[in-house]
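Selected chains only, in their assembly positions.
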Amino acid sequence: MEELLEIKDIRTVIETIFNQKIPFNRYLGMRVGSLDPARPTLEIDMREDLIGNFVHNTLHGGVTASILDVTGGVVAFLNLLDRLSDAPVAEKVARFAKLGTIDLRVDFLRPGRGTRFVSTGYILRTGNKVAVTRMELHNETDTLIAVGTGAYTVS
Amino acid sequence: MEELLEIKDIRTVIETIFNQKIPFNRYLGMRVGSLDPARPTLEIDMREDLIGNFVHNTLHGGVTASILDVTGGVVAFLNLLDRLSDAPVAEKVARFAKLGTIDLRVDFLRPGRGTRFVSTGYILRTGNKVAVTRMELHNETDTLIAVGTGAYTVS
C-alpha cells in the first residue's frame, strides 16, 4: 500500500490497484479501459481458460459475474470520489479499501460469444452508506451479453 | 463429447465434465465434492490467484459468484435427471448441454476468509422449462460466506 500513497493522482492509484494489485483481476486478465465517472469501462479478452460452455466456446458465467461485480465497484467508488474531492489520497485509498459488495444480480441475456468483452456501468443511487449501480457487458460487436445490478457499502 | 457418451454412469459423466471439461472450472480449481441430488457440493481451495481484497487476503467476489452459479446448475441438472431416469445417457448429456443460467443473485454476507470453500444448494422449483435453486458457500470452519439464488433454463 505504501508505494500507492506516493502516487498523487487517485485515478492512477485505482487503475494500478485494479490492474495489478487485485490478484484475481490479474488472473482473469481484466483491465481498466476508462475511469470516466459517467461511464467507466473494464475489458477482458477471451481465451481458452475463461470458457464455460465447451461446445459453444462461450464465456463462463462466473467471468461475466466477476467483471460486472468489479465494474459496479468502480462505478460506486468513482462516485464516492466526487464527494471526497478535497480529501488527501490516503483517505481516498482508505475509503476504497472499505468498499464491499452487499449483493449482485446478474442477468445472462445471450451466450458469451466474442473475442473481447467490455463492461460499463452507471450509478443509480449514491448515499453515505450504500451505493446502487447498474452494469452491462457487451462483446466486440456491441452485442449485449449480460446486465447486472449491485448494491455496495461505501463507508 | 464422444468419449463421454461411452461412460455408462451419468454421474461420472457430470463429474468429468465439471472437473475436466469446463475450462474455467479447471482454471479456478473447482471440483465436484458430492453429487447427492439432495445436497451436492462443489469445492475450491484458496490460493493467491483467487484473492480479491489484497489487504485482507479474502476470496474475490467473482470466485464466489462463479462457484455459486455452477452449484445452482448442478442442483438443477441433478433434479432434471430424476425426471429423465429411463432415458439413455446421450439424451441426458444433450439436456445438460442446454442448461443455462437465466439470472443469479449473490449475497456477500461475510469476508471470504479461509483455506477451503464448500458450496452446496437445493432445489426450490423444478419445472419443464425453468428450475430455481438456492445456494450457500461456507469456509472450512463452516462460516457462511455467501448465499445465492439462481434461475436456470432446463429445456
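In order of appearance the chains are A and B, and numbering begins at 1 in each one.
Heads up, the rule we're going with is that contacts are C-beta pairs under 8 Å (C-beta built on N, C-alpha and C of every residue); 3 or more make two chains touch, one makes a residue touch a chain.
Values in this document were obtained by computation on a predicted structure and should not be read as measured data.
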{"item": "Total copies in the full complex, given that 2 are placed here", "value": "4"}
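The rule is simple: only the chains that are shown with their structure count from here on.
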{"item": "Rotation in the CA alignment of subunit A with subunit B, degrees, nearest 5", "value": "180"}
{"item": "Separation of mean Cα positions, subunit B and subunit A [Å, integer]", "value": "24"}
{"item": "Residue ranges of subunit A touching subunit B (in the complex, touch as defined)", "value": "1, 21-25, 27-28, 48-55, 60-63, 65-67, 69-70, 97, 100-108"}
